[in-house]
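Of the protein chains in this complex, one is absent; all others appear in place.
Per-chain residue numbering starts at 1, and chain names A and B are given in the order in which the chains are listed.
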Amino acid sequence: MRTTPRTRMTRRAAVGTAAMMLAVTACSSGGDSDSNGGDGDKITLTVGVFGQFGLEEAGLYEEYMELNDNIVIEQTSVQKSEDYYPALLTRLPTGSGLMDIQAIEVANIYEVTNELSQYFVDFNDYDVDTGHFLDFKLAQATNADGKVVGLGTDIGPMGICYRTDHFEAAGLPTDRDEVSALWADDWQAYIDTGKEFVESDVDAAWVDVAGGVFNAVVNTYEERFYDTSGEVVYQESEAVQTAWDLAMDAAESGITAKQKQFEAEWDRAIANGDFATVSCPAWMLGYIQDKAGDAGEGLWDFAHAPSPGNWGGAFLSVTEASEHKEEAAKLAAWLTAPEQQARFFAERGSFPSSAEAVQAPEVADATHDYFQDAPIGRLFTEAAEGIPTLVLGPRDQVIQEQIANGLLAADTQGLSSEEAWESTVNSIENALAD
Amino acid sequence: MTLSAPVTPETTTPVLPPGDDGGPPRRVKRGGKAGKQLRAGWLTYTILAIFTFGSLFPLVWTAIAASHSNARLAQSPPPFSFGDRLWHNLDQAWNTANMGKALFNTVFVAGTITVSTVLFATLAGFAFAKLRFRAKNLLLLLVIGTMMVPPQLSVVPLFMAIAELGWTNHLQAVILPMMVSAFGVFFMRQYLVQALPTELIEAARMDGANSLRVVWHVVLPVARPAMAVLAMLTFVMAWNEFFWPIIALTQQNPTVQVALTGLGRGYVPDQGVIMAGALLGTLPLLIAFAIFGKQIVGGIMQGALKG
């Protein structure tokens, strides 16, 4: 029961074209097996994810298939979120080419929950316990009518990863509690420590890029780009102003390595210790470990950020187009249940979005040996408790990307704060205009 | 806009003498080629060697990068020689990306597209080059005009149509929209208008051949070199097509380029594996080039657009 409003005209055009194509191609099907066909009475459930999702790698599918031998799970993974989401958007209105379960990034959850909810099932209609999730996580995937379209997999409580060798060489403390105390509750102190750091003769920058600072700071506020009534307020919001000024301070005082995040060069900068600190959500630890490799073992540690925020995290949604909604909802619920989330954290380091899972001993007592046995369970739990309930809006991602672009220009091309801000506002206004 | 005007060959190249046996007339001219050709000196070799190095280096470096671990690739300076993880990375890329099926699919897709593009382009190119019919110039303009449609935006309406037909994730969704190409028609027309002597067709007509026989016995033999070139261009293009397939297909039934988008899996994207994937996607074409290189290049030599 698709509820898309379709204008007559385009529908007829599409059907007409379809008929024409059929006529043209009467006998050319290089076709392939149906994705939804089951062998015997087995049901195949498909899961579409992006990037380094890790459900499969954590062995969760395998276990589920063992527990339910009538289910076969197939995963489709698209490396880049920028490829994944537009393809999903193109497919949704047609109800075609969709997986039974689709992963949704937190940056897109508002749009999915509030503007595209007709394409997804309401988990309330199925026997799913949603009570164990962290309140803010559940709220993000619940629309005004109370429909729950996504179940949270993980969240990204943030701290600061830092290089103890650089700290030591610059005469800064290296103990993680002392480091946390250097900038407790004060982002400006974090930047000022950086200025102090670069004045020492350590051959490294303080932080990767100005946009990273912005990102870390802005996510510690509830209201960022939208206010609670849904108005775009980024130009006036305190969060944006504070974060922007801190980021510009970092850029202008030359304490950044000017490396755009997640590019190959940034990876290498991590490996070579080109910057001493980087804001670190839970899922970043494994990333650093892999990029820095054996050579970086024992050099990194983990401390609290001045104030905690959230970066990243995802949801699982079941599409209306699915032929096995019941089973898909069951699988999604199982994958995000407290036990599995706890395991997911132990295997992959993705911090649970389930309040129950957070209390499980394998989460609460976890340490990370690559980060000098930092008690990450305790640290992330403390951070998670301080995460504000963000006010989200449909175009959060665009706004955030354009701000990152403006700051990158300031960082790498020496634009002044005013120039960069003006260019950022122009870009955002252009992007948001109908 | 008569784009055909600049490239209409009749205006320059003298009409070829018809081959007396109806064979490819080109040979007649090729006869005296050796004569006064200039000899290459060391400077020529040096320049060519530099450009050859430039052409091959990025590919070689892809292979080098594919033989190292993430951590090694992250170090400075970058590696210049092969590491020991080539097989490991290739294996990893092969298995995570569903490469077996992807290669099979891609050969099938690119093969089908190539056959149909070359066939239809030759027929249409012949008609536009040598036959007379109403609205011919207008239709030719239309063909060339279609080359100018920016391809990216077709994706949305095309996907709506494909979905309506239930073809999502089926190979015909990527084959059918690419079965013909305006470039191909234009290419064949430019070749045939000049390479196919009208007298040959007339002679065949005199002997009572109908259109199909003319195509079979006269046009195809002459067109063969250009067809070989067009086939190669089309195959490579179809092989590397990315934008539409990633929307129309999923990784359950992927082409190579679609499969490669799934490579950054695992907890952390592994650059070495991604490079290995890029290598796997290019290697089959490179092997084909190495084997058929002489023929392909030879085909281009004979068949390129002289005019």
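Just so it is clear, a residue touches a chain if its C-beta (ideal position, glycine included) is under 8 Å from a C-beta of that chain, and two chains touch if they have at least 3 such contacts.
Everything below uses one rule, namely that contacts and distances are computed from a predicted model.
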Name per UniProt, for the chain absent here [options: "YciI family protein", "Glutamyl-tRNA(Gln) amidotransferase subunit A", "Sugar ABC transporter permease" or "Spore germination protein"] | "Sugar ABC transporter permease"
If the full complex is used, which shown chains touch the chain that is missing here?
-> A, B
Out of B:71, B:86, B:109 or B:127, the sole contact with the unshown chain comes from B:127
Per the touch definition above, residue among B:100, B:145 or B:166 touching the missing chain | B:145
Residues of chain A touching the missing chain are 4-7, 10-11, 13-14, 17, 20-21, 24, 80, 82, 86, 89-90, 92-93, 111, 115-116, 259-260, 262-265, 268-269, 274, 398, 401-402, 405-406, 408-409, 412-413, 423, 426-427, 430-434
Please identify, in ascending order, the residues of chain B that touch the omitted chain?
-> 1-3, 5-14, 29, 32-33, 35-40, 44-45, 47-48, 51-52, 54-56, 58-59, 61-62, 65, 76-78, 120-121, 123-124, 126-128, 130-133, 136, 139, 143-158, 160-161, 176-177, 179-180, 182-183, 185, 190, 198, 201-202, 205-206, 208, 210-212, 215, 236, 239-240, 242-243, 257, 260, 274-275, 278-279, 281-282, 285-286, 289-290, 293-294, 296-297, 300-307
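Going forward, only the chains that are shown with their structure count from here on.
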From the C-alpha centre of chain A to that of chain B, how far is it in Å?
-> 40
Within the complex, chain B is touched by chain A residues 10, 14-15, 17-18, 21-22, 24-25, 28-33, 35, 46, 48, 51-52, 54, 56-57, 74, 76-80, 83, 87, 90-91, 93-97, 99, 264, 267-268, 270-272, 286-287, 290-295, 348-349
What part of chain B is in contact with chain A in the complex they form?
-> 69-76, 105, 108-109, 112, 155-157, 159-166, 168-172, 175-176, 246-248, 250-253, 261-271
